[in-house]
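Take a look at the structure set out below.
The other protein chains are all here in position, but one chain of the complex has been omitted.
Then we have chain A:
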Amino acid sequence: MAATATSRGVRVGLVWRFLLAALLIGLAPLGVISFFAINGYQEAGDQATEVTRATLDEKSLDSLQLRTVETANAIARFLEDRVQDARTATLIPRDAAAYTTFLAAHQTEVWYLGGTNAAPVELREMMPIFREIAYVGADGRERLRVADGKVVPSNQLRNVSDPANTTYLSEDYFAATKALDPGEVYVSHVTAWYVSQPEQLGTADDPLKAVEGKKYEAIIRFATPLYTEAGAFDGMIVLALDYRHVMGFALHILPTSTQNFTVFPDYASGNYAYMFDNEGWEIAHPRFWVLRGLDPSGQLVSPVREEMSREERGRHPMNLQYGGWADPNLPIMYAKVMQGEDGFVITVNQSNAKKATTYAPIRFAHGVYAEDGIFGGLAIGAEMAEFHQAADKVTTSIAAQRRSLEIQMIGMIIGTAVVVVIVAVVLTRSISAPVQRLGEAAQALERGEMAEEILNELQQRHLRDEVSDLAAVFKVMAEQVIQRERSLKQQIAALNIQIDDQKKRQQVESITETDYFQSLRASAGQMRRRHQDRRSGEQS
């Protein structure tokens, strides 16, 4: 229509308006709801994870702490039992058979890695708790010694009153034991030849893989003085505890796994336990070169220090009292343990991973430990990330569910959009199509035509609506307009009555020139008169 061309503004069809409105009404709330739903879900999930994580951390720490204390107590009990063994040893006959039997009778399981570096084999084997038992006379001379199940020949028996004659060239157990009252038991420090890093690792780059390397073979001496009935010193019974039985308590701990125990810990994982004695020396650790040890002259190898080179550090053991440079917690932990306290410290490593270390004292008050009442400490380290594996699973599951929620929401939005578009298009068509048809009818009317077909079709639609009514009214209006227009046209014609005079004359002549007309004309007046005469006659 002409009106459209001249009207100002942008033309936006009904379809687009409807579509826009429907999309706005249909999708906006859905979008907002989706946004909040997803966000809320995420938030709730995050909170749940955080709470779970914290709870798990706390619980894990508690349980780790408990395990540390329990294990420390177990070690203490084990040592205490050995004290009893030492006392028992004074009562058995002092002969080779009885001693051999004694050694064989005391056995517990030792776990260790055998085989080769390339093919390690986990082994669990019953082994004698004591490697040696000896009867030493009051003069310090060994009278009888059974070592590793064998009776030592008499020519190899030593005078141990002189430490230089002892196995480790510096042991003073004879003097220390001689000073004890009856019934008391001397217990030495962990005594072993020092094992350096190259010696343990050999060609391997990690203690776990160094199956073929040198082992830390330590002993703890247990000695009980003997007295005559008169109360005179009568020598002593000396036992050498195979330290592997003690070290196993610490090394087999697996703090963050459901398995709980391992044959040999993975130092690299950070999840392992270690022990230190009442002097601060480390005495159980997967890296043997940090452990207390003696040099070939029988002197303690000095502790590792910060200023040492990397290579040198592999040749000196760790003493917690002097280990502050490596980790400030070490001296603190040592001090706490020596005060008889258990607890935990949390350290953060360079890769920002948190590590918890729980510690507990091993209470033991014999021999060199009598004064402190503490054998040493047990520490269990655990990477905290592994505490909340469960919480992380929850997080992962929440993230997955959130993704599926997002996909569902997006699917729903797309689905709704499609439905809205279809409905809007269909709805608009049903409105705009008849309006358009009505427009066509109006255009027809503009040309002076009656678009009867269109109007009837619009009026007789199955679904009647305002457009149908409009069509009906329009039809009446159109009829009137056309009628009026036609009338106007006729009026103009009526004002112009055209008569072709020449043609009329010819037509009249064609009639009047006939003989019939001439005679008719001649007689017409007469005929009329005759009628009238007759009537007149009748009347008169």
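One rule holds in what follows: a residue touches a chain if its C-beta (ideal position, glycine included) is under 8 Å from a C-beta of that chain, and two chains touch if they have at least 3 such contacts; residues count from 1.
Heads up, the rule we're going with is that contacts and distances are computed from a predicted model.
*Asks:* Assuming one chain is omitted from the figure, identify its UniProt name from "FIST N-terminal domain-containing protein", "Cobyrinic acid ac-diamide synthase", "nitrile hydratase" or "Peptide/nickel transport system ATP-binding protein".
*Replies:* Per the UniProt record, the undisplayed chain of the complex is "Cobyrinic acid ac-diamide synthase".
*Asks:* List the residues of chain A that touch the chain left out of this view.
*Replies:* Residues touching the hidden chain, for chain A, are 484, 487-488, 490-491, 493-495, 497-500, 503-504, 507-508, 511-512, 516-517, 520-521, 523-525, 527-528, 530-532, 534-536, 539.
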